[in-house]
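As you look at this complex, bear in mind that one protein chain is not there, while each of the others sits in place.
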Amino acid sequence: MPRYGFLGLGIMGSAMAANLVRAGFGVTVWNRTPEKCAPLVALGAKQAATPRDAAAHSEITFAMLADPAAARQVCFGPYGVLQGLDEGRGYVDVSTVDDATARDVGAAVRECGGRFLDAPVSGTKKPAEDGALVFLASGDRRLFDEAAPALDAMGKKSFYLGETPGQGTRMKLVINSIMGSMLTALCEGLSLGLKGGLEGSDMLEVLASGAVANPMFSIKGAMMLRDEFPASFPLRHMQKDMHLALGLGNDLGQAMPCAAAAGEAFKKARAGGLADEDFSALFRLFR
Amino acid sequence: MPRYGFLGLGIMGSAMAANLVRAGFGVTVWNRTPEKCAPLVALGAKQAATPRDAAAHSEITFAMLADPAAARQVCFGPYGVLQGLDEGRGYVDVSTVDDATARDVGAAVRECGGRFLDAPVSGTKKPAEDGALVFLASGDRRLFDEAAPALDAMGKKSFYLGETPGQGTRMKLVINSIMGSMLTALCEGLSLGLKGGLEGSDMLEVLASGAVANPMFSIKGAMMLRDEFPASFPLRHMQKDMHLALGLGNDLGQAMPCAAAAGEAFKKARAGGLADEDFSALFRLFR
Amino acid sequence: MPRYGFLGLGIMGSAMAANLVRAGFGVTVWNRTPEKCAPLVALGAKQAATPRDAAAHSEITFAMLADPAAARQVCFGPYGVLQGLDEGRGYVDVSTVDDATARDVGAAVRECGGRFLDAPVSGTKKPAEDGALVFLASGDRRLFDEAAPALDAMGKKSFYLGETPGQGTRMKLVINSIMGSMLTALCEGLSLGLKGGLEGSDMLEVLASGAVANPMFSIKGAMMLRDEFPASFPLRHMQKDMHLALGLGNDLGQAMPCAAAAGEAFKKARAGGLADEDFSALFRLFR
Partner (left out) sequence: MPRYGFLGLGIMGSAMAANLVRAGFGVTVWNRTPEKCAPLVALGAKQAATPRDAAAHSEITFAMLADPAAARQVCFGPYGVLQGLDEGRGYVDVSTVDDATARDVGAAVRECGGRFLDAPVSGTKKPAEDGALVFLASGDRRLFDEAAPALDAMGKKSFYLGETPGQGTRMKLVINSIMGSMLTALCEGLSLGLKGGLEGSDMLEVLASGAVANPMFSIKGAMMLRDEFPASFPLRHMQKDMHLALGLGNDLGQAMPCAAAAGEAFKKARAGGLADEDFSALFRLFR
């Protein structure tokens, strides 16, 4: 039975690591603030003092970190992953970072003799808890196959998107840029309708019976109407993803006017005190 | 068995009127260019020479017209609906018009002793053909109930949104403004991914397995990848709806930055020769 | 010496009519709330009870009204201008209205035997007081020439833009859409710099020494830094002009993404309690 490392125990990481433990795998966890390891240890995980140690004791180490800076720090920093990855060990970054970070980390891992996948996830807190995430992976094909038991424990589906690290990240940014624009469109539409005397519940029901019916509108729409935004996917992360997606558009020469408008709305919401609410709290900016 | 009138036999109207005929109702049709009546007459409909005549021979007359100007012309113009609506007859405008047009037509119909519903539809060509439209109705409650057999023949669901004519129209504009922004977001995301080396089919599959999965992305996304845009919902109509929704935002004091950005994209596409293509042809502006 | 009528005594109209009186012309004024006529009467103007009366006693009547609805009301309504315009009298609408209003009013005036110019002004309160407005006129060429003494008393320059009424209005909307986008850009830039630790006065000085130096930035920028926005050009009017310009873009097939983004900002500001402040109060939305 393979042994896994897991770095980063925020909302997503905690739920994912717990699913690995519950599936019976040996798991070594690490988090920047070590207190967050306690619930996992209580479930049966071991705790490592550094990313290096976690990587050195695992066949494959997963990382779920907040942003590109954290991803680089955990990899390249002192006592970082690179120092623990000897020949053949695998490192799978499931964070959402930018293109360049995925490629830089991938290159460094390969130079150390390690193997790398970037495999950001589509899905938020609930799918993480339910083991229903979708992994968007690119990089070492054999590592993808070997990681399958772990990915299956944490997710419902895994896509392999090619040998080049960064393709998984690009897919994630494509998906999340669409998601961010859609959420903004929902805020605008619901708010317009409420000002025009329509019932919120009627709007959600009509949306759910037509061609644009989707789970996010039902779930987030209901949160908007209740004005309650417990963080499943914090707004600051969605704002970051919009920024990264627009940066990718800059690199590739793709104009994205709708995502740009949505991105500015998320920026304003983040600066306006909604950073740690669920990203659906963007609604407060509009209504 | 009630007798129905049907005015306006474009893509949508032809399919809807055909469903009325097939359901066994007596139907009198009218169209500005009379040639378009032939297929309906072949099915068993009668043909009227003017909107007035159609209305005068029907208990309830439906109208599916291109824009507010056409809706006003058919109602107020010479040989218009108003001249045929004596006491108690019903007029149901299922076109997507603006707020003010719905209210003006409604007021005029009531003054003539008629009864009025504005009941724009959610759904495009295929649902129209399949009798699977969604009606968004407001106005006379009794007329809504009496029209139920006809609405059921043409649609799968009908919402009654209150006594004030125009609420159905507002709901439609809310839905379509969201739809227009979503379609734009899909164009941006797919185009970004293609430039970044992702497979189009992979993107659609990932979208279909997550929280934003919706029928429109599957159907329109596939059209985008094939670069074929047979008009199910012509781009010029979506552009008009975005414009009307932003106008409603102007009236109600609702900022809609994402819809505004999408609206300008549709405007550019309309001016750039894509007016009569399906609205998903917006993709050509981005890729 | 010709006798002039002047309809509409808001911020702009009062100042303009006063300049006509001070230049020695006979002036008959009218305003919807008659109290506003008092200062003009004190200067030597006569007061009319209705637009009709003002028009009937004047060779040329000017109108400075709040929006298209008011412009139509004063022209077509009971005791309106049309009823006072017998053969050869001139009517010059210096309001900013939409294209269609300018054309409709122009056609009706000509049918009555009158002559028409639409001649919206570029300039706000201070230039109105100083007789330094710019007139953007189209319509009857002879009327333009005959009105020259009055236009010269109120403005520093007059443009004649062709025979078709509405061209003056179009020019005004072009100018104001640019102005609205520029003001928004200034808000964004100043606010960005302040958050980044730059001095507001340094930013204005740098702006004033480069290629984009313009009077508006100096005047409105200083108001922004003082956070004082006495209305020279009320925000609600600028919002209206952005909306009209975008509507013209809709008619002519011109995409205007920057104006659309600015327009949504003005919409939000108007709805957020800034409608009657100077349009530079938009800054409060950004800082």
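The first chain written gets the first letter, and so on, giving A, B and C; residue counts start at 1 in each chain.
In the analysis below, contacts are C-beta pairs under 8 Å (C-beta built on N, C-alpha and C of every residue); 3 or more make two chains touch, one makes a residue touch a chain.
Keep in mind that what you see is a predicted model, and the values were worked out from it rather than measured.
When the missing chain is restored to the complex, the residue among C:171, C:238 or C:274 that touches it is C:171.
Residues of chain C in touch with the missing chain: 122-124, 127, 134, 136, 156-157, 159, 161-162, 164, 167, 170-171, 173-175, 177-179, 181-182, 184-186, 188-193, 195-199, 202-203, 205-207, 209-216, 219, 245, 248-249, 252-262, 264-265, 286.
Chain A residues in contact with the hidden partner, per the touch definition given at the top, are 243, 246-247, 249-250, 253-257, 260-261, 263-265, 267-268, 270-271.
What we mean here is this: only the chains that are shown with their structure count from here on.
In whole angstrom, the spacing between the mean C-alpha positions of chain B and chain C is 38. The multi-chain contact residues of chain A, meaning those touching 2 or more other chains, are 257, 261.
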